[in-house]
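Note that one protein chain of the assembly has been removed; the remaining protein chains are unaltered in position.
Chains: A, B and C, in written order; residue numbering restarts at 1 for each.
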Amino acid sequence: MRSRIRGLSLIFVGLAAVSSFFLWPTSSANSVKRRGIDSQDVFTPAHPTILDSLREFIGWRETPVQPLAFTHRKHIENQIACTACHKGVNQGPSAGIPDINVCMRCHTFFAKDRPEIKKLAGIFDSGQDITWQRVYGFSPSAHVKFNHAPHIHASVDCSVCHGDVKSMTVAVRAVNLNMGFCLSCHRAKQVSTDCVTCHF
Amino acid sequence: MAHRWGMAVDLDRCTGCEACVVACRAENNIPSVGEDQAQKGRAIHWIRVERYYEGEFPDVRVKFQPVLCQQCNNAPCEPVCPTYASYHTDEGLNGQVYNRCIGTRYCANACSYTVRFFNFFNPAWDKPLHLQLNPDVSLRQVGIMEKCTFCVQRIKSAEIRAKEEKRELRDGEPAPACVQSCPPRALVFGDLNDPESEVSRLARSRRGVKLLGELGTQPNVTYLQRNEWNDNNT
Amino acid sequence: MERRDFLKVSVLTGATAALSGCEKPAHTLVRFIPEEDLIPSVATWKPSVCTLCPAGCGLMVRVLPGEAEVVRNGKLGTIQMGLAKKLEGNPNHPVNWGKLCARGQAGLQITYHPDRVRSPLKRSGPRGSGSFQPVTWEESIREVVSKLQELQSQNQSESLRFVSACLRGQRHELVRKFLSAFGAPAAMVFDPLDEPVLRQANLLSFGQADMPSFDLAHTGYVISFGADFLGTWNSPVAQSIAYGEMRQGRPGNRAKFVQVEQRMSQTGANADEWIAPRAGTEGAMALGLAHVILKEKLRPAADNKATRLIAGWSQGLAEYSPEQVERKTGVPAQRIQRLAHEMAAHLPAVAIIGGLPLAHTNGLFNALAVNALNTLLGSVGMPGGLFFTPQPPSENAGSWSSESDFASVLLAGKLDGTKVLLLHNANPVFATPAVWKVRETLDRIPFIVSFGSFVDETSQLADLILPDHSPLESWLHDVPKSGTNQAVVSLAAPAMLPLHDTRAMPDTLLEIAHQIGGEAAKALPWENFQEMLQASMAPLRTADGINPPPDPEKFWSKVQEQGGWWSDKVRQAARSAIPQKQLVTEFAPPQFDGEESSFPFHFQPYVSQAFLDGSLAHLPWMQEMPDALSTVMWGTWVEINPKTAQKLAIEQDDLVEVRSQHGKLLAPLLVSPGIAFDVVAMPMGQGHESFGRYASGRGANPMTILAPMQVAETGSLAWASTRVQVSKVGKAKLALFSGGLFERPSELQQR
Partner (left out) sequence: MTTTPDQIKHDLINHDVINHDLLRPVGQASARFFLVVAMLGLVVLAGFSAWGYQLYSGIGVAGIRRPVFWGFYITNFVFWIGISHAGTLISAILRLANAGWRRPVTRCAEVITVFALCIGAMFPVIHLGRPWVAFWLVPYPNERGLWPNYRSPLVWDFFAINTYLIGSITFLILPIIPDFALCRDKFSGWRKTFYGLLALGWRGTQRQWHRLETAMHIMAIVIIPVAVSVHTIVSWDFAMTPVPMWHSTIFAPYFVAGAIFSGIAALIVAMVFLRRFLHLEEYLPSVCFENLGKLLLLMSLLWVYFVFAERLTIWYGNQPAEVAVLWLTQKGPYRYLFWIMVACNFGIPFPLLAIKKLRTITGTCIASITVVVGMWLERYLIIVPSLSRKFLPYAWGTYRPTWVEITITAATFAGMALLYVMFAKLVPIISIWELKVGMREASESMPSVVAVSKARPTVSERSEHETVGFKNSHRVGKP
């Protein structure tokens, strides 16, 4: 007797759960009213999936895989300044990842025989750009507006935040750029640690 | 000398053209929430032009009054925030640190000017409208309070520029989007710590009042009241 | 669960966003090689020109590199390109001196609008079904060319028609040359923002068929008859800048501003004194003022072209004594007395007329009366008065006279013979009274080509759509007709590369001309519009422009970087009157469609602050911008006086039916203190059937129920002369941004 009732109530609960799931009204609220446009056509800061949001919450990032085995060491050995490719670094917020034009400016002449350069040329001829994967950078929900230029002008060495790139082939995330890291340096140099210095 | 950013709003110049409203949207990535949400009172306008009727037909007059965050020196929104998301910056602004905001909405209740706006949902832009978004201003996600920042991104970049050029900021050099766009120059922005700046002069004007001054919030925004037309120069 | 729902996922904030440079959906697409040399996140400011209204303000466009989805040689992919991020006024431009109105700034969204036409389209369904299929530029242009050559071969070239909004500068030249070379009649203008009545009046009074400019910055007294000159009328930004000066720019000398209208406009809201005479009696009121001034010799009696047009002027306007005027207008006699005295005592004084007063059957008279008043006040061509913007040397200035008015052509039934119609940013199907049956007329035209960037009501009827670039993607050239006392030629190179597979209309037209060959090709020798512009600018190098560099190349780059050419000469003189056909006008009471008994209210549509005539209704920023007075977002409304509403037992947020003899519409009611008891006002702009996702099916369109009344002499639509009845049919909900209407007295406290 009792067990049957237990069973019944369980079924009740199950039904309720299922129904309450399907009966949710969808809220058209979170975007400008759109007619019959499917969501790939909408840009939103929301995570595509719950998994992504969890990943970001625990600060887990996949290590980037670059399309070409670019080596920083070689280029630096050949006395090429960082600013030659990362043009923006001393002018504005972001250093910038060079596009293929920058590569070809030299590699139409130099090291054409190397396999990787052949690959590069191949991509160039197909009229495409290289899909470099970003190594550093802050998660959008950190709302950090980091600006490279002032740091360069304050003669902060690139290696402080990016590790010893000279010795790197493909760049790897050598420094964990969390807020503590920024703060320690700002405190040491006695520059502003006001929140809106970086967050706006 | 540290800056204290302030604004003067000349109600006699303001025509209610709303140029400031759109300028602010364009500069600060303010999402359009759509009709349903707008009806619910969830539209976001960091600056609004308040409209108040005076009298009845046929003797009607209207007063336009642009209202934005008053950047109070004694701000009700600041102490109540449990996480310092709303706090006072070194340059006298009411900072709003998005990433620190947990969405209690306490600040918005405390604010006497109702100039704080809340992201009830994640904002969305129908592509490719998102290409317009200003990379200098971060996108606010769901559950985050936002408000006028005096275009802090413009202030910061101006300061950085001045520093590179090894000089002081010129008066009116950093100008928020609303001030820049205002056709009748009803909005004036500048450093209140510089007694010579235009905004300080206007702030000292006899027409100058503070919005809800009786509350003692000590805003950095001064309103210059309308003159009445008088026939004395006949 | 739909994919759509995943977007609502807000568990944890944060974007896998383009801003952080790692947009997820993007990296599946090919990535094209950048076509410009870009420095990341460093902004460049490029000059441009605002094309949204006739004011023609100069722009500065903030351009930043970003990643965009584009189509390159038929393939969809992403590319790093310079993207326009913000529009500001060009600080050196003589019209707007760095300032810009709300609409101008929202113009940015046209470029990025999700419903832009992204490639040439060919009609695939029946007319008006709105079903199109993409085609290549080659075949679409070939099709147009073949149609046109067909016309030529059957020498029916006059059955090619071109309709567009007011074109100026080289675009106008191009169209004019093309049409004349082809042997087609001159282009038809369809532009609800145009003021043909006022331009006609100015031609008669001052010998110049242009919009006037006003030196408000130095004026002592402004009386405006219905002109929304701070909002939407003529050159609002220039006028607002001057208004600021007039109010507080001259310590101790704050001019008085009087607004005369039945429904308080955004401009009227700023007036020191607001007067609501009977609809259509503004002219009489102006002459009443003149009468007092003449009678009491407050000003030397003027006798010139402008005044001779007014019957009985030389007799001192006997039948416009304040008492008689009070009977006509309902404005108390002593008030008219007072105003006249004030005006004469605070010279320079200027009278402005625009908008509704010109939209009555006696609109021309109203305009002439105000012009006469201005001459009496001695404000014509004087500092602090009315003047005409000097035009640059060389044929840069496209003249209005060559066009014919679309309405008159339509009503004269001259449109029926048309075989091919070219359509350039004009939407007559939307913005004309339903009784004109524009849709039906166009339906009878066998072949319609639209250059539209959007499939609006008129483009929906097109057989072929050859999408124009957005203004920011095009070469722009404009010659402002008002708003400045310098001769100005605005010129701008594209601020950014095209996003979609579109082409600038001028280039398309050139291409067509070349393929047709013959006269057309000869008349238009240029490879592309840029060449044409460069050629047109050349003569200006020798003109007294602002420090013109000697050699052509330098000059060319100079005008590009400063956003155009403007003379350093400042002239305010109005041209001397050219003799015109004699016409002496006197006050004729305005005619209205509909019996007062059954249709008790004047129906006054007005140009919307956000959408103008409706051409901006597709921009979300404009939709969500609270209207200054009603504070309505995302909707349209019918405006009515609280007392009237009480009488009709209707209230705010009731859905009311507004019925004229020619149709009815439904809209929510908005109770507003600033409107006459016998007037029902409604903003234009909403009620689009087809104009992108944000505008389509939203609100109601007041134009549809208008009566086909015409302004005497000019024949243009008298859109203020319809009478309506109002009745409640249900409930609605307006999205209002404001709570209370009235301010609490103790709200602003002295410090």
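Basically, contacts are C-beta pairs under 8 Å (C-beta built on N, C-alpha and C of every residue); 3 or more make two chains touch, one makes a residue touch a chain.
Here the structure is a predicted model, which is why all the values come from computation and not from measurement.
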item: Displayed partners of the chain not shown (whole complex); value: A, B, C
item: Option touching the unshown chain, where B:C81, B:V152 or B:L192 are the choices; value: B:C81
item: Candidate in contact with the missing chain, chosen from B:I47, B:C101, B:L133 or B:C182; value: B:C101
item: Residue touching the undisplayed chain, where the options are B:L68, B:L93, B:L131 or B:M145; value: B:M145
item: Residues of chain A (touch criterion as defined above) contacting the omitted chain; value: 1-2, 5-6, 8-9, 12-13, 16-17, 20-21, 24, 27, 29-30, 57, 178-180, 183
item: Positions on chain C where the hidden chain makes contact; value: 8-13, 738-747
item: Chain B, residues in touch with the chain not shown (by the definition above); value: 37, 40-42, 48, 50-52, 65, 67, 76, 79-84, 100-106, 108-110, 112-114, 117-122, 142-145, 212, 215, 217
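Assume only the chains that are shown with their structure count from here on.
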item: Between chain B and chain C, centroid-to-centroid distance (C-alpha), Å; value: 30
item: Separation of mean Cα positions, chain B and chain A [Å, integer]; value: 32
item: Computed distance of Cα centres, chain C from chain A, in Å; value: 45
item: Per-residue overlap in chain A, given as positions that touch at least 2 other chains; value: 27, 30-34, 37, 41-46, 93, 140-141
item: Two or more partner chains touched - positions in chain C; value: 7-8, 10, 13-15, 17-19, 41, 114, 620, 693
item: Touching residues (chain side chain A, partner chain B) in the complex; value: 27-34, 37, 41-46, 93, 140-145, 147, 149-150, 153, 192, 194-197, 199-200
item: Residue ranges of chain B touching chain A (in the complex, touch as defined); value: 31-37, 84, 87, 89-90, 93, 95, 97-100, 120-127, 129-130, 135-142, 149, 152-153, 156, 160, 163-164
item: Chain C residues within the chain B interface of the complex; value: 7-8, 10, 13-15, 17-19, 41, 64, 66, 68-69, 83-89, 96, 98-103, 105-106, 108-109, 112-114, 230-231, 236-237, 240-241, 243-244, 247-248, 252-254, 256-257, 264, 266-267, 269-276, 342, 345-346, 499, 609, 620-626, 628-629, 631, 633-635, 641-643, 673-677, 693, 698, 733-735, 737-738, 740-743, 746-751
